[in-house]
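Only one protein chain is missing from this complex, and each of the others stays in its spot.
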Amino acid sequence: MSDYGKAFTLMRDAAQGQWRDYTRHAFVEGMKDGTLPREAFLHYLRQDYVFLIHFSRAWALAVVKSETHSEMLTAVATVNALVAEEMQLHIGICAAEGISGEELFATEERAENMAYTRFVLEAGYSGDLLDLLAALAPCVMGYGEIGARLASEATSDTYRDWINTYASPDYQAACQAVGELLDAALTRRIGADFEASPRWQRLCRTFRTATELEVNFWQMGLTP
Amino acid sequence: MSDYGKAFTLMRDAAQGQWRDYTRHAFVEGMKDGTLPREAFLHYLRQDYVFLIHFSRAWALAVVKSETHSEMLTAVATVNALVAEEMQLHIGICAAEGISGEELFATEERAENMAYTRFVLEAGYSGDLLDLLAALAPCVMGYGEIGARLASEATSDTYRDWINTYASPDYQAACQAVGELLDAALTRRIGADFEASPRWQRLCRTFRTATELEVNFWQMGLTP
Amino acid sequence: MSDYGKAFTLMRDAAQGQWRDYTRHAFVEGMKDGTLPREAFLHYLRQDYVFLIHFSRAWALAVVKSETHSEMLTAVATVNALVAEEMQLHIGICAAEGISGEELFATEERAENMAYTRFVLEAGYSGDLLDLLAALAPCVMGYGEIGARLASEATSDTYRDWINTYASPDYQAACQAVGELLDAALTRRIGADFEASPRWQRLCRTFRTATELEVNFWQMGLTP
Partner (left out) sequence: MSDYGKAFTLMRDAAQGQWRDYTRHAFVEGMKDGTLPREAFLHYLRQDYVFLIHFSRAWALAVVKSETHSEMLTAVATVNALVAEEMQLHIGICAAEGISGEELFATEERAENMAYTRFVLEAGYSGDLLDLLAALAPCVMGYGEIGARLASEATSDTYRDWINTYASPDYQAACQAVGELLDAALTRRIGADFEASPRWQRLCRTFRTATELEVNFWQMGLTP
């Protein structure tokens, strides 16, 4: 398993069952061995495009909620990576499959998709940067972990582009940066001993809920 | 069908199918003829208690987003009715069934429940009062309409307390007040001809989405 | 000096100079001995009416940012007291002086006034309940302290109505309730030893800044 910092590791361990359901979901294993139906993948990709719009908004909210220049810089870099690069990947793959940008943008948001992004945004609006980061982390780091694992375990090239995106040094470095942001933001607000704070259990619950919403998202991917 | 103002009637008509699925849901019909299993009702009631916590927070957000004293007063009155009265109904019924206030408060939030309240709150945080009211209206007015209909159509007394709450003159007056608030807020921000504005379709979509989330909420009630 | 709880006492002590400038301002002393010109008082009262609109919105935001039912109840009670009672005092005094409700509502917001309420609201939107309460406390408790002191020290009856409002058992009880809310919210989020947390200094700074904005508000009162 990947090492993206102290807080992430603790949060992941506190959501062990859900984390496994998420990172080892049938959808993921189908990308690993190439058995995932193309239709399901494209359906997922279109929903994920809509997801990324709201997920980018949530990362922009992390800029608004930053208290230091360093927090701002990591959050701004993430918004850029999402809006400029990751969304571009989706547009590219979809275009190659004959799905136009216009069609992509007009994708009707599924309930499982909406439930996830609204949870993240609301956590951020109602709380401070910590509440928001706890809700953002499972997506960022889970994809990093899945990408890294599938890069070495994949037995098919069908979904190699997708896997390479998240296994890439760039994406792994982004996960490291977010892990450092999380550790530093916790230390700044709670102290080095943050896992002893009464807030910690609630932050872990936010992380766990977001992980469950990731499971539902993969599940949605299997049911176009 | 109830008359709670111009905008509400237009929004309801624009969401006809979903509105019917919501206000004529099997759960509702089961309260009408008394065939709804008690277990389902109590399960619903506990989830609805958690719902009301977040729904009250959303109405408090309507106070924050108000631009006139009159908007503030209606929103404050609604928060009070929710926190002081409606939540009390739930505590009372549950207590009579042997469910303590502590147990009620500890209810684990179901995904269908969370999806709904976070959608409403996020609509309010990201938009202005109109976006928020469009998301709040289906719950307030739908319950008013269901209560009024069941008060005359119910063939069983099993769920009479619940029905009477929403059929009561007090609750119906609250629906009228929210309908007037919606009409006035639209007129203030867009003009008397608000349904010709480009925003109108998006407000109707918000109303429709919230109505769909109500359908899911009843459905959750049937599956304890 | 009044005792409104542990956190408040610590925050007040950390802003000693500003607190004195605020609670012993020439405007306050002028109400004590009756030398405050009526024109200045009415000017202040009109600005304070506009202030209360936004201050009520900020307390409504405290409902939105609450994490427990008990936090919600105190915040809702405060919104009610502000919207239903304190604003009514202003309307009453102004009416007696021939200033109509319409005129009152049309008061042009002064820069010193706007600077204060926007600071409080932004602190609440960007942070969690603690950041918001630290910004709200100086106004609530400062008026309580001033009212209590002037009730025993006033040498003139000219401003007795105003003094009595804030010296009243009701208002003093509200200060106690807000003090308890602050202590409980800190303990819930940081722990019993909250003043050892890295956030504490920033919360004290927020309290101090709000206190400085109170000084500016009194000063504005002296310059109609």
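A, B and C label the chains in the order they appear, each numbered from 1.
Quick note on the criterion: a contact is a pair of C-beta atoms (placed from the backbone, for glycine too) under 8 Å apart; a residue touches a chain by one contact, two chains touch by 3 or more.
Note that the coordinates shown come from a computational prediction; the quantities given were computed from them, not determined experimentally.
When the full complex is taken into account, the listed residue touching the unshown chain is A:73, out of A:42, A:73, A:111 or A:222.
Only one residue from B:48, B:131 or B:212 touches the chain missing from this view: B:131.
Screening A:14, A:42 or A:60 against the full complex identifies A:60 as the residue touching the chain left out.
Panel shows chain A; residues 53, 56-58, 60-61, 63-64, 66, 69, 72-73, 75-76, 79-80, 83-84, 105, 121 of it touch the chain omitted from the view. Mapped onto chain B, contacts with the missing chain fall at residues 64-65, 67, 125-128, 131, 187-191, 197-199, 202. Touching the omitted chain from chain C are residues 57, 111, 114-115, 118-119, 121-122, 125-126, 209, 212-213, 216.
We take it that only the chains that are shown with their structure count from here on.
Chain pair with the highest count of contacting C-beta pairs: B-C. Separating the centre of chain A from that of chain C, both taken as means of CA atoms, is a distance of 42 Å.
Chain B and chain C, compared by their mean Cα positions, are separated by 34 Å.
Counting only residues that touch two or more partner chains, chain C has 64.
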